[in-house]
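Removed: one protein chain of the complex. Kept in place: all other protein chains.
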Amino acid sequence: MSTLIELGGYGRYVWPAYGLTLALMLAEPWLARRRLARALARARTLEALDR
Amino acid sequence: MNTVALRPPWRLFSLSAPAHFYRATEAVSPLLWATCLVLAAVGLWMGFVVAPTDATQGEAYRIIFIHVPAAWLSMVLYLAMAFWAVLGWAWKVRMASMLARAIAPTGALFTVVALWTGALWGKPTWGTYWVWDARLTSELILLFLYLGYLALVESIDEPRRGDQAGALLALVGAINVPVIYFSVKWWNTLHQGATVSMNAAPKMAGTMLTAMLLMTLACWAYAFAVVFARARAIAVEREAEHQWVAALTRPMEKSA
Partner (left out) sequence: MSRSVTSAAPADACPPSKGVPARSLSAALLQRDLRLMLRRRGEAALPLGFFLVVAGLQPLGISPEAQLLRQIGPGLLWVAALLAALLPLPALFALDHADGTLEQMLLSEEPLWQLALAKAAAHWLGSGAPLVLLSPLLGLLYGLEGEELLVLALGLLIGTPVLSLIGALGAALTTGLRSAGALILLLVLPLLAPVLIFGAGAVLAVQAGQSAAPHLSLLGAELILAAVATPFLIAQALRISLE
């Protein structure tokens, strides 16, 4: 396991590279989902006002 | 629905109607995410476990399994963005414009990933975090083009003007990309001392190529999933007053 983390000394380049990528690729869908939820909530409010 | 009035010359299926687009992409979303995860798992396993250590670059080269797909996707997404934006502008297909807007942040993200992973690959391999070679420099300018597009469309309040202005800008950007790339390549090769190039990837063993291909497909699936999700959000934002959105929210109220 430690060889996987160390990667012959290159671990400190490889893992931050993948790490940030993963973080971004988790944040992006989360933000998109949140945007959709907000849009639906707003639409619901507008519809309630119309009635 | 006014989609009957102006149709694109080819039958673009009824996904041009936001309501249908929403339903169709929502249905296919779990499959896209599953595909992405499976491909990424296999790709990373191949890249880290199966593929051999490189003789010259050691383990650092394994960054290319995310660097190359990200760079490639950042360019393809820009073209896709320009394509859909111009389509939406020329044939007044609202969903196309919304799709273009949805692509932009993801394209920018992949550009950032390409630059970040490129820097982390460059440091152990060539000694510096940044290298002004043609590909990386063009990638940087591509980031500027994305940021410009996002800045422009975000600063325009009226959606239609924003869509059209963005389409024009994306078109000009897309046309300029080869010009920019050519001139950057010229600039790079003219100056002695520019001996480093990101082209110097390790001689690719078969397993490395397979891993890279799998990761590219995984990123593709990811891009589809995220872009569709964002496009759904934009569609609901814009069409909040329409019937189909009301139909979406009504079942929620019943269960509440």
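Each chain gets a letter, A and B, in the order it is written, and its residues are counted from 1.
As a working rule, a residue touches a chain if its C-beta (ideal position, glycine included) is under 8 Å from a C-beta of that chain, and two chains touch if they have at least 3 such contacts.
Owing to the predicted nature of the structure, the values given are computational and were not obtained by experimental measurement.
**Student:** Considering the complete complex, which visible chains touch the unshown chain?
**Tutor:** Touched by the chain not displayed, across the whole complex: B.
**Student:** Which of these, B:Ala17, B:Cys36, B:Leu136 or B:Leu169, touches the one chain of the complex that we don't see?
**Tutor:** Missing-chain contact among the listed residues: B:Leu169.
**Student:** Any idea which of B:Ala24, B:Val38, B:Leu79 or B:Ile156 touches the chain not displayed?
**Tutor:** Residue touching the chain left out of view: B:Ile156.
**Student:** Which of B:Ala108, B:Val184 or B:Leu248 touches the chain that is not shown?
**Tutor:** Result: among the candidates, B:Val184 touches the missing chain.
**Student:** Contact with the hidden chain only, please: which chain B residues?
**Tutor:** Against the missing chain, chain B presents residues 141, 144-145, 147-148, 151-152, 155-156, 160-161, 164-165, 168-169, 172-173, 176, 179-180, 182-184, 186-187, 190.
Following the convention adopted for this analysis, only the chains that are shown with their structure count from here on.
**Student:** Between chain A and chain B, tell me the centre distance in angstrom, where each centre is the average of that chain's C-alpha atoms.
**Tutor:** That pair's centroid distance is 15 Å.
**Student:** Going by the contact rule set out above, which residues of chain A touch chain B in the complex?
**Tutor:** Touch residues, chain A against chain B: 4, 7-11, 13-14, 16-18, 20-21, 24-25, 28-29, 32-33, 35-36, 38-40, 42-44, 46-47.
**Student:** For the complex, which residues does chain B have touching chain A?
**Tutor:** 48, 53, 58-60, 62-63, 66-67, 70, 105-106, 109, 112-113, 116-117, 120-121, 123-124, 222, 225-226, 229-230, 232-234, 236-237, 240-241, 245-246, 248-249, 252-253
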